[in-house]
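Quick one: structure below, then a few questions.
Up next is chain A:
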Amino acid sequence: MTEVLINSALQLVLLLLVAPLLSGTIKTLKARLQMRRGPGILQSYRDILKLLRKGMVIPETASWIFSAAPYMVFGTATLVGLMIPMTTTHAPFSLFGGVLAVVYLLALGRFFLALGGLDTGSSFGGLGSSREMTISAIAEPAMMLAIFTVALGANSTNLSEMAKVAVGQSWRFLAPSQMLAFAALFIVLIAETGRIPVDNPATHLELTMIHEAMILEYSGPYLALIEWGASIKQLVLMTLLVNTFFPFGLSSDWTLQTIGVGLAFYLAKLLTLACMIVLVETTNAKLRLFRVPELLMVAFILGALALISTFLF
Partner candidate 1 sequence: MEVVNLAAFAILLSLAVVLVAQVLRSGPVSLWDGFFYADALSALVVLLSAFVSLVCSIYAVGYFRHEESSGVLQEAKEVGGRSASDKLREYYALMPFLVFAMTLVALANNLGILWVAVEGTTLASVFLVMFYGRETSLEAAWKYAIIGGVGLSMALFGTILTYYSAYGALGTDTLAGLNWSVLARNAAQFDKPTMRLAFILILLGYGTKAGIAPMHTWKPDAYSEAPIPGAAILATGVLNCALYGLVRFYILSSKCLGPQFGSQLLILFGLLSMGVAVPFILVQKNFRRLLAYSSIDHSGIMVLALGFGGPLGILGMLLHMTFHSVTKPLLFFCAGNVQQHLNTDLFQKAKGGLIHSMPLTGAAFLMVTLAVTGSPPFSFFQSEFTVLRAGFARDHFVLAIFFVSFLVLIFSGFLVHITGLVLGEDPGLPAADMCRWKRYSVAGLSLVIVVMGFWIPAPLFRLIQGAVGIVVGG
Partner candidate 2 sequence: MPFVPNPELGNRIITLMAALVLVLQIAAVGQRGIVSSIRIFAVQSFLLGAIAAVIAYFNQASHIYIAALLTVFLKAGLLPRLLERLVEKVGIRREIEPLINVPLSILISGGLTLLGYVVAESFYHPEETSARAALGHNTLAVAIALFLIGFFVMVNRRKALTQVLGLLSLENGLFLAAISLTYGMPLVVEIGIFFDVLVAVLVLGILVFRIGETFDSMDVSKLRKLRE
Partner candidate 3 sequence: MNMLSLSTGFALSVAAYAAGAFASLACWRRPALARRICCSAALAGAVLGGLTSVLGILRDTPVAWSVPSGIPLFAYSFSYDALAGFFNLALAIPVAAVSIYSFGYLKELEGKRNIGLFGFLFNLLLLSLTVVFTAANAFLFLIAWEVTALTAYGLVTFYHEDRETRRAGLLYVIMAHIDAGCLLLGFALLINSTGSAEFASFRPLAAVLNGGQQTAAFVLFFLGFAIKAGVIPFHIWLPAAHPVAPSNVSALLSGIVIKTGIYGMARIFLDVLGGVPSWAGLLVLIVGVVSAVLGVLYALMEHDLKRLLAYHSIENIGIILMGLGAALIFRVAGHPMLAAVALVAAMFHTLNHAIFKSLLFLGAGSVLHSTGTRNMEEMGGLIRPMPVTAFCFLIGAIAISGLPPLNGFVSEWLTYQTLLAGFGAISGLRRILFPLAGSMLALTGALAAACFVKAFGITFLALPRGAKSRNAHEAPRTMLIGMGWLTLACAALGLGVTWFLPAFDAMTEQLLGQRVSTHLVTAHGLVLSAGMPTSGTVSPLVIAVGLLVLMVPAALLVVLGVRRFGRKRGPVWDCGLPGLSEENEYTATAFSKALRMIFSVLYKPRREIQAVFDVSPYFPKEIHFESEIEPTFEKRLYAPLQEFIFRVSSRMRTIQAGSIHAYLAYIFVTLVLLLLFGVRK
């Protein structure tokens, strides 16, 4: 019991700290790749702190749903964070919810965020919610297929179990099924975290924005919670990707240096994945909204292929 608490406390700290760092890093890398100086990797911390220290404006039209949304987003993201293994194979909460719980908890957060968007009564909010729900909906099957491929390999939907199995056979990621699944899940990651070519986190242009449109009316601490939650969600998804497919260095015991090693490996893996994302973002243009389904269909096909290839090879 106690070590569960300690473990989760540690992981919680890790989550809350690494998440903004990661998004900051991505911003900076992107800037550098585009020959700009960029804001520096600590920018996200500064943003959150600044927002927390601002007064907030709540739309006259909004109801309590509007205020509930930030808490739900933040809460679900962090809770999910406790369910996936980051540096060790033992995720503190893995017993209380596997990958299905992860997906559905994120969906719960999204559900409330979309309601918050509608609650303002401005058409931007509705537009954002509509697009967000649509894209996540058609992203879902692909994600599930990809995850199932891994889960079936481990025959468990429990992330720690999956990690353990992965650690056990660490060259498995070379199997075509794993590769295909990874590709599928990567596309889904792009879509879920609202990055180019699906969404552009940096824009506030009505025609293109999705996530930003939803949270247009949020300000001050609420906005801080949402941004923070979003970055945690991004971290969680990326962790899911790196740790289920490339379980190197995941420590399976509690000695200090294994954890240290695990942490180092973990950050390194995140960095590489971040680099991939940056690469994709800079080399692609944003798709028109109705081209996105085609992209996700590709992801779905990849997932299906992955599934089939599990018992072809």
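A few points about this structure:
Here is the rule we go by: a contact is a pair of C-beta atoms (placed from the backbone, for glycine too) under 8 Å apart; a residue touches a chain by one contact, two chains touch by 3 or more; residues count from 1.
Selection rule, in plain terms: all candidates are chains of the complex that A comes from, given by their letters.
What you see is a predicted model; the values in this text were computed from it and never measured.
The listed chains 1, 2 or 3 are all part of this complex, yet only 3 touches chain A. Of all residues in chain A, only 52-61, 63-65, 70-72, 74-76, 78-79, 82, 93, 95-98, 100-101, 103-105, 107-108, 110-111, 114-115, 118-127, 129-131, 133-134, 136-145, 148-149, 151-152, 155-158, 161, 216-217, 220-222, 224-225, 289-290, 293, 300, 303-304, 307-308 touch candidate 3 in the complex they form.
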